[in-house]
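Please read through the structure below; I'll follow up with questions.
Only one protein chain is missing; all other protein chains are in place.
We just call them A and B in the order they show up, numbering each chain from 1.
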Amino acid sequence: MFGYVLRRLVSTIPVMLIVAVFVFLMLRVGPHDPAAIIAGDNANADQIAQIRQQLGLDKPLLTQLFVWLSAILHGDFGESFFFKKKVVSLIADRIEPTLALAICTSILAVVIAVPLGVVAAMRRGSMVDRLVMGFSVLGFSVPVFVIGYVLIYIFAIKFPILPVQGYSRIADGFEPFIRSIILPSLTLAVVYVALIARMTRTSVLEVLGEDYIRTAYARGLTPLQVLVRHALPNAAVPIVTVIGLGVALLIGGVVVTESVFAIPGIGRLTVDAVLARDFPTIQAIILLFSFIYVMINLIIDVSYTLLDPRIRY
Amino acid sequence: MREPAQTQTFRSLARLRVHSVLKEPAIVIPSAVLLVLVLIAIAAPWLGTIDPTLLDPTQRNKLPGFVGTTLLADGSKAPFTFHFGTDSLGRDIYSRVIYGTRISLIVGALVASVSTAFGLMIGMVAGYVRWSDGLIMRLMDGLMAIPPILLAIALVSLSRAGLAAVVIAISIPEIPRVVRLVRSVVLSIREESYVEAAITAGTPTPLLLVRHILPNCVAPLIVQATFVCASAILVESILSFLGVGIPPETPSWGNIMAAGRQYFRLFPHNILYPGICIAVTVLCVNILGDAMRDRLDPKLRKRV
Partner (left out) sequence: MADVLTVDRLTVSLPPGSDRPYAVEDVSYSVAPGEIVCVVGESGSGKSVSAFTVMGLLPREVKAVGGSIRLEGEELLGAPETRYRELRGSRMAMIFQEPMTALNPVKTIGEQIEETLKVHTQMNQSERRARVLETIGQVNLPDPDQIVRAYPHQLSGGQRQRAMIAGALALDPALLIADEPTTALDVTTQAQILKLIAELRERKGTGVLFITHDFGVVAEIAHRVVVMQKGKVVEQGLANDVLTRPQHPYTQMLIGAVPSLEPAQRASLDGAPIVLHTKNLRKVYSSGGLFQKKRVVEAAKDVSIDIRRGETVGIVGESGSGKSTVARCVARLIDPTSGEIAIDGADYAKLPERKLRDHRRRMQIVFQDPYRSLNPRRTVADSMIEASVNFGASAEQAMKRAGELLDLVHLPRQSLDRYPHQFSGGQRQRICIARALMPQPEVLIADEAVSALDVSVQAQVLRLFDEIREKFSLALLFITHDLRVAAQICDRIVVMQKGAVVEQGVTREIFANPQHAYTKALFAAAPGKHIGNKVVT
């Protein structure tokens, strides 16, 4: 088991390295001169040159890459061009709302989607199935921010039972926190629910066609027993996989949802950084999110060994 | 002797397909809607629209159905009904929405073609040229580790916002997914006995790929391209909504909504109309994709 986890952990190194090199090249090879951005619009050529030297931008590309990489490994992501602050502390200030949103959304989505998918599979072709599938296609088709505004319009403007925008920290009381997080989580959950419900339906349907399901019936089990004891344990791996892959969708959604609901999280930070061409911040955010994504999928990979004895460690 | 017989068979096959396709509402209805959208995009200037970039500070934030005036090309003013109202700069939302159709359709089609073309080439190489497989797939894994919208946002920030930048920025994150698909098809098809028979028949590798393997990629690729198209339209609207996509001079459904954000509580129509347009368009593309997958993927069909 330990060897397997270690092996999987090691296998993420090249992936993260490629991400890092890509992120590095994006800035250095891109058309923007970081020194010119830092220096501002009124700077002359001398000032820019001086900043270049300070940042080490005059050194060979490979040297720059190594300097940058080793700084990152020491936890130094540089200083934000725009906020004039260390990027690390910038992100640390903003991480709570984003984490809260992501966790609430995931729980909400899994709790809603898995039962929906199972019911749709059990009653294939029925009205329920069609409704679930219809909802799932619709969920894929409406932009996150439109869903957000529709929910705001209904639950905050027409029937003002929830706050329109903003975020209340957990430290400032649990109830205001929950009230502030409900609409954003619901908004973000829609596409995630669509994804998971669909996958659950497909994999349960697939498993129900397997030979061992027939064997289970031949033992005299009821359909419910067959579902719970035989179908679900086998359908778990693809469902868990799609939950992991959906994290990418979730991260993209966070950026938009935080903008719609004016939540001061990393998503908002991303948009602000891009608008300000604040490259150190952009780089750090991409690295962070990619790292989280890769790690979540690593954990899910390792969890396969618990779900399916055929997967060896 | 062989040529005519073959074309004949193909013709009857094609007819059979067209015939049965026409009976399937899940294909016919979304196709018809999309066709109408294409026509709207082409005929935008003749659909009772005015210049979508025309500002009029005197007619800001008007509700749908507002009757006001507009400046004609010759400089004279004429009465005009703003069916969808105006935005905070006094631009006609109806005209902007109609013209915005162009951007969404162009982005969807271009991203689908660009990412499919590159993905197909790279995927075929990865699937058939053994030594390249590890290298290419590691690169693709790396690219896929970056959440796609984030990557697109970062990429557009690199250059001046515009259609080309948006298309490239949305295409790059899609390519690894196409590569994976093509590679998996190639890997499974190359195990088929008929491919092995072609190998023993001395068929050169490029011909083998084109003749026996490529045709098997077409169906899944068409389906995949449809979904890429749907997601591209959504991502474009998100980029434009966040203010990093298509600049406001060119109306796109996303940037109409971006402009309407501030006054949403009072004037929800700024978001409503373009929002409905995007939803309908993407919904049609998705339904079409689902229907085609059900038809084209024999494995899924057999299961049902």
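As a working rule, contacts are C-beta pairs under 8 Å (C-beta built on N, C-alpha and C of every residue); 3 or more make two chains touch, one makes a residue touch a chain.
Being a predicted model, the structure only gives us computed values, none of them experimental.
**Q** Please pick, from A:216, A:260 or A:286, the residue that touches the omitted chain in the full complex.
**A** Looking across A:216, A:260 or A:286, the contact with the absent chain belongs to A:216.
**Q** Would you mind spotting which of B:198, B:222 or B:280 touches the chain that isn't drawn?
**A** B:198
**Q** What residue numbers in chain A mark contact with the hidden partner chain?
**A** Against the left-out chain, chain A lists 3, 6-7, 10, 210-212, 214-222, 225, 229-230, 233-234, 307-310.
**Q** Suppose we count only contacts with the excluded chain; which residues of chain B make the list?
**A** So the residues of chain B touching the missing chain come out as 1-2, 5-6, 9, 192-194, 196-205, 211-212, 215.
Simple rule for what comes next: only the chains that are shown with their structure count from here on.
**Q** Chain A to chain B: how many Å between their CA centres?
**A** 23
**Q** Residue numbers of chain A touching chain B in their complex, please.
**A** Touch list, chain A to chain B: 14-19, 22-23, 26, 30-32, 137-138, 140-146, 149-150, 152-153, 157, 164, 205-206, 209, 247-249, 251-253, 255-256, 259, 270-271, 274-275, 277, 282, 285-286, 289-290, 293-294.
**Q** Could you please specify the touching residues of chain B with respect to chain A in the complex?
**A** Within the complex, chain B contacts chain A at residues 138-139, 141-143, 145-151, 153-159, 230, 234, 237-238, 241-244, 254, 257, 264-265, 268, 271, 275, 278-279, 282-283, 285-287, 290, 303.
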